[in-house]
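A single protein chain has been removed from this complex, and every other one stays in its place.
Then we have chain A:
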Amino acid sequence: MEIKKTAMAGTLESSDIQIMLSQGSNGLEFDLVSDVAKQFGKAIQATITDVLNTYDIHDAKVKVVDKGALDMVVKARAITVVQRALDMADEPDWKVI
């Protein structure tokens, strides 16, 4: 699948993760920042890669700022960012909040 537009999901709050997904042509290029990167960097990357593969995405730039998110949060944010990048999900209309 091809990424239609750059999308973002998640926040910089503690226990969350912010993922930005944009077009790429050189496999999955990760740029990961995490306070716990040493221990969990690989696991975070693997979880996101799994989700991207499920959607048949093999070329993308993936910018990740992790604030100590649980694996289920990483997965949920990854699914959301893919759906937004593929135009499968509308971003909520933040202005009305």
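By definition in this document, a residue touches a chain if its C-beta (ideal position, glycine included) is under 8 Å from a C-beta of that chain, and two chains touch if they have at least 3 such contacts; residues count from 1.
Note that in this section contacts and distances are computed from a predicted model.
J.: Leaving aside the chains on screen, match the unshown one to its UniProt name from "Probable 2-(5''-triphosphoribosyl)-3'-dephosphocoenzyme-A synthase", "Peptide ABC transporter substrate-binding protein", "biotin carboxylase" or "Phosphate transport system permease protein".
T.: "Probable 2-(5''-triphosphoribosyl)-3'-dephosphocoenzyme-A synthase"
J.: Residues of chain A in contact with the chain that isn't shown?
T.: Missing-chain contacts on chain A: residues 9-16, 35-36, 39-40, 67-70, 72-73, 76-77, 80, 92, 94, 97.
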